[in-house]
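Quick notes on the structure that follows.
Here the complex is missing a single protein chain, while all its other protein chains stay put.
Entry: chain A
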Amino acid sequence: MNLFEQFHRLANIYFVGLAILNFVPVVNAFEPEIALIPICVIMCLTALKDAWEDFRRYQSDRKLNNTPCFIYSRKAKKFIERRWKDVRVGDFVKVICNEIVPADLLLLHTSDPNGVCHIETSNLDGETNLKQRRVMSGVCISDPDFEPESFNSLVVCEKPNNNLNHFKCYAEKPDKEKVGAGIESLLLRGCTVRNTDHAVGFVVYAGHETKSMLNNNGPRYKRSKLERKLNKDVIFCVILLFFMCLNGALGHFLWLQALPTVPPYLVPDSNGHLDSPGLSSFYMFFTMIILLQVLIPISLYVSIELVKIGQIFFITNDIDLYDEATDSRIQCKALNITEDLGQIEYIFSDKTGTLTENKMVFRRCSIMGTEYPHKENAVRLAVLEESEAEENVLFNKRPQPVKPRWSLDTEDTNFEDRQHQHGSHRKSKVAGNAQSNVAFSSPLETEVIPDRKLLQRISRAESSSRSSRSGSSSSQNIDPYLDFFLSLAICNTVVVSMATAQRQRVNGFSHSLQSNNPMDPLSNMPKKSGYFSNIFTSWQRKPNRNRTISEDSVVEGDIFNLPEIMEEPGDINGLRRCSLYAPTNSDKPATTSDNLSYEAESPDEAALVYAAKAYGFTLLARTPDSVTVRLPSGEDLVFEVLDTLTFDSFRKRMSILVRDPITKKYVLYTKGADYAIMELLGTPYAENLRGIQKKIAADTQHHLDCYAKDGLRTLCFTKKVVSDKEYKSWFVNRQRALAAIENREQLVMDTAVQLETNLCLLGATGIEDRLQESVPDTIMALREAGIQVWVLTGDKLETAVNIGYACRLLEDEDLVINMSCKNKLTCTSIVDCALQEVRRYNEDPRNVDTTPDISLVIDGLTLNMALSSDLQDRFVELAKHCRSVLCCRVTPLQKSSVVKVVREKLKVMTLAVGDGANDVNMIQAADIGIGISGQEGMQAVMASDFAISRFKHLKKLLLVHGHWCYTRLANMIIYFFYKNVAYVNLLFWYQFFCGFSGTTMIDYWLMIFFNLFFTSAPPIMFGIMDRDISAEILLGVPELYRTGQGEGEYKFSTFWVNMLDAFYQSLACFFIPYLAYQGSDIDIFSFGTPLNTISLFTILLHLSIEIKAWTAVHLIIIGGSVVLYFVVTLAYSAVCVTCNPPSNPYWILPRQMADPMFYLLCLITTVVALLPRYTFHVLRNSIAPSPLVQAKHLDQLDPSTRSEYIKEWRSFRGGGQVKSSRLSTPPSPTLETPVGMYPQSPTVSDIMGDEFTLNVISENYQRHLHL
C-alpha cells in the first residue's frame, strides 16, 4: 500500500528479530515463550482487523458473483438464467431494464427500434444522467427477434485496458467486410440499463479484464503529516534505544573487568565455561534490546489505528454534518488522515457546485438586444427562499389537479396513481440525490414565471409567424424570438423521460410509435418483475400505460392558455400569491410537462429547457436523429437532427444542426460562452455586418457584462442558416473526419469550427447559480482560522469576482491585484512589480501590525505562465502575501498544478474541495481531498478522502473535528512516547545496580500486562474522546484553529520536552524507592512491585493532567485500569506459587500492601514525579495562557455571557481589521508607473485585449448577488 504498510513490514521484521533473539540462549532476557506474547497480541489484533475486512470483501464478492444474468445457451437455443461468474468472453448476454451489466458487452441488439440503449454509469463515474449506446451497425439486422445464432461475424477488439471512454474493435463478417465499432456500442460492466426493455450484447471482456475492474485501483492510503513526523521520532527512539543498549553493553564490560576473580554470583554456562567480558558484553547488547524493546512504540501504530477509527466514528455521527435534504452523512473514505484536518493552511475550492448550489435557475435573458429582467421570477425565488417550509404545502397540493384528469381514464387505478404521485414527490424530497433528475424536476427550482413583456412579445411573434407561415410557406426567417426559444429547447443534450416513470421508456410519447407497441412494456413486465420483485416496477407498470393513454387526451384537449397567466394581477401581492400557488393555478399548460422529466448532463441545460418550457416551447422527445418540440400553439415540430457538435472545453460551445421541418432549411443552433461566440458573429467589425446586428451584439455584450457582474452564468445563443451546398460540402468533410483513424478528435473539432462561423446572434441568457447556505460565513470563519482560501473556477473573470465578493472571499476594502496578460514577458514583469508592491506594502510601517488584505485575481492563461518553472517561485511568493486568490478560467489540470505548486513550494497542508469531475485532479493532488456530493455526479466523491454534502460542513469539519482530531492524536502520540520511555527507563536504571546484566525487577507477566492492559485503554480513550475546547467555542472563535497549523502542537521540541520529562519521572520513580530501600533486606520482586505500582499511578496521573475534559467514560476507564491492575496482580501473586520461574511473584504484592511503607512510597514518588509537569502547566496557564486556555476559560462561563465574550473577542479583532483596511484603502501610487492601472472593473476588452493589465480594484464593489 504505502509507507505505512512498509513500516508495518519493518515492524514485523523488528518483531521477528526480537523473537529470534529471545530464542538465542546466551542473549535472552525473558522466557522465550513469554516474550512472544506482546508480539502475538499485536499481530492478532492486526490479523483480526484484516480478516474482518477480507471477510466483508469476500461476502460482497460472493454476492456479486452469484447475481443472476441471462446467457444464451446454444443447446437450449434461448437465454437461460446463469450467474455472473459464468459469463465468458464470447457469450451472448441479455440484460433487462434496471439490471446491471455483468461484463463489457458489445451491443448487438436492443428492444428499441432505433437500436439505442440507455445506460446509467453512476457505478462507474457517478454520473447519473442517461447515456445512449447504439447497436453496432451493420452486423445484425435489427429485427424484433434477435437470434444470436445468426451472428456469424468475427469480433476483433483491442487488448483490455482501463480507459473507460475509449474502445476499438471491428467485426469481420463472413464476406470479409469489416465493420468498426467504438465506445458508443459498448455496455460497460457495472452500468445499469435504463429506459430499455432489454439489450443483447456479445461479451468482449469479462471478469477482471473489464474496463471497470481495470479501473479499480483499490482504496487509497495517505499518510498524514503527523504520522510522517511520528516516524521521525520513532527513529529517534531507535537511536535512543541503540545508545541505551550500548551503554548497557559497555557497562557490563567495565563491570566484568573490575571483578578481580570469578565471584560466586557469576554463573558460567552449562559446561562451566565463562565468556570473556568482551563477548558477554556483546551478547548483553542484544539482551538489552530485548529488555528495552518497548521503547520502540510498535503498539502505538495499532493504537493510532484504533483511535482513528474512533475519531471517524464520531465524525460520521456528527448530526451537524448530516444533510437532511439528501439524507447523507459525511463519508470518511480515507481512514488515516483525520488529524490532517486540523492542520490545513490552504483551501482550494471549486466554485460551481461547491460554493454554489449548482442548481441552475433561469434568471434573465436578452433577446435581440432587448433585456428581459424576469422580475416576477426573481420575486418568486426570493419568496421561495424565505419560506422553505412552504415546500411541503406545494408538494402536497401538486398532484391534486391531476386527479380529475386521470380519473377520466381509469377509475380503479386512480387512487394508486395519486398515491404514487405523492410518493414520488416525497421521495424526490427525501431521497434527493439518489437520482439526479430530482433536482431539476422539483417544481421550485425549475418553474420559471415568464416575463410578461416577453410573453406578449412571443405570442405576437408567434401569431405573426403563423399567419405568415400559413400565408406563404416560403416566407422569410421566423421571428428571432421564436428562434431563440427554439434554440433553448433544441440546442442541448437533454434526455427526456417521464417525471414519474423516471427511468422508463420514453417513446410512448411519439404518436407514430404508440400504435406499434402499446403492449410492449406490458408484455415485458411479467418477465421483469420476476427478477425485480420490488414494488417499484410493478407500480410503474400501470401508470405507464395510463399515461400513454392520458397523453392522447391531454394532447387533444390541450388548450394553451397562456393568457391566464398574463391576466394575473400584476401587483406584488398577487405575484406572491401566484408564486406560492403557481403550480395549482397556472398548471394547466404545464400539466403535460408534469410528466416530462429532463435529464441533463449539466444543470444549466436543464434550466434552459425548463425556461423554454415556461414560454411554451416544450421539448417533448429527443432521439439521436430527431428532436420534438411543442410550440406554444400546441403544434409539435419534429426537427431532424443532422449532427451534434458536442461541447468541448477548447471551443467552449456546442452546436446542433437540424433541419427545420417547415422551411426544410439546414439550421445550426450554437450556444456557448460569450467570448467564444462573439468572435464568430459574422466577422465582428467587418463591413458586411449590418448595423443592426452590430448594435445587437453590442447591447447583448453590455447585458452579458451586467449579468456577469451580478454573478450570473452567461450563455449566448446564435443561429445560422446553412445553405444546401455548404452543408453538403461540410458533410463530406465531417464524414471523412469521423472515419479518420488517426487524429480523429482533432479533425472532428476542426470540422466543428469550420461550420461555426458567421453566426447570427439571437440572444443571451443569465442563469443563476445560487450560493450555498452560509457560504460567506464559512469562508469568513476559515479565514479567521488562518486558512488561505483559493477559488479555482472555470468561469469567466467577472462572474468569479462577483461570486468572490458575494461569498466574502474578497472584501470591499481589499486591495485586489488583477493579473491577466497574454505573453510571458509581461507576465514576468507583472509578477515582479506586484511582488515588489506587496513587499513594500507589508514593510510600510502603517501596515506592520495588520494583516495584509491583498487579494489576487488571475486568469487561466496568466496562471499558466506564472506557474512556469522560472516564475513559479515569485508567483508563490506573491500568493503567500495574498489573503485570497481567485483563479478563473482554469482547466482541471491547472487546478491540480496550482495545488501541487503551493503544496510543494510553501510546504503547507492543502485541502481541495470540489464536486465535479473537473476537480478530481485537484482533489487527488491535495493533502486532503474533499468531495461534495452534489449535482455533478460522484466522481469527485469517489476520488476524495472525505465526502460532504454542503460547503458549510467544512467549517465544523475543520474547525471542530479537525482541531479535535489533531490535538487528540498529537497528545496521544506524545503521551505514548512518554509512557514507553518512562516505563522502560525504570528497567534501564536498574541495570546500574545489577551489573548491567539485564535483570528485570518486575515480573515479566506484569510487565507485559502493564503495556497491554493496564495502560493501553486510557491513552486510546484519550485519543478518541478528549475535548480540549467545546465545539461552540471552536466555532465561535475560529482563530483557535491556528494552534494546529504549521508545526502545531506536536513539535519537535514538544517531543524532546516530553522525553526529558519521561526521563525525569523514571528517575524519580526509580530512585525514591531505591533510596528508601537501600541497604535493607528487600528482594528483587518486592522491590519491583512498588516500582510497577508507582509508575502505573504516575503514568495514569500524568494522563489525567493532560486530559482536558473529564467525562464518566474517562473516570471509568482510568479507575478501571487501576482496579484491573490491583485485581490482576493480587490474583496472580496469590495463585502463582511456582508457575513462573524465576520471578516467584507469590504473595509479594499482598505483603507489600500490608506494609505502610508501600503507600508512603507511592504517595511521595507520584507527587515528586508529577510536580514539575503540574507546576509547569499551572505557571504557563497563569502567566502566559495560550489562546486555547483562554478559550477554556470562556467555556466555563454560562452560555449567555460566553456568547457575549465571543462577540467581544471577535469585534476586538475585527476592529483591528477595520483599522488596517482604512490604512490600506488609498491605492498606492507606485503601481501606476510600471503598468497601466485601471481603477474600474475589468471589462471584456481588458481580457481580450493584447495588452496586459494589472488592475488594482480599490473602489467599493457594492454589487452583491441577490441572495
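The definition used in the following text is that a contact is a pair of C-beta atoms (placed from the backbone, for glycine too) under 8 Å apart; a residue touches a chain by one contact, two chains touch by 3 or more; residues count from 1.
Here is the rule we use: contacts and distances are computed from a predicted model.
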Omitted chain, identified by the protein name its UniProt record gives, among "Protein transport protein Sec24-like", "Nuclear cap-binding protein subunit 2", "Cell cycle control protein" or "tRNA (guanine-N(7)-)-methyltransferase non-catalytic subunit": "Cell cycle control protein"
Per the touch definition above, residue among A:50, A:635, A:777 or A:1208 touching the missing chain: A:1208
Sole residue of A:908, A:1084 or A:1118 that reaches the chain not shown, by the stated touch rule: A:1084
Residue touching the undisplayed chain, where the options are A:1072, A:1099 or A:1117: A:1072
Hidden partner chain, touching residue among A:80, A:1060 or A:1105: A:1105
Residue ranges of chain A at the interface with the undisplayed chain: 29, 57, 60-61, 63-64, 100, 122-123, 189-190, 192, 212-213, 216, 218-219, 259-272, 287, 314, 316-319, 322, 324, 327-329, 419-420, 422-424, 426-427, 430-431, 434-435, 534-536, 539, 964, 993-995, 997-999, 1001, 1025, 1027, 1031, 1072, 1074-1084, 1086-1088, 1105, 1108-1113, 1137-1138, 1141-1142, 1144, 1146-1147, 1151, 1155-1157, 1160-1161, 1164, 1167-1168, 1171, 1174-1175, 1177-1179, 1181-1183, 1185, 1189-1190, 1192-1196, 1205, 1208-1209, 1212
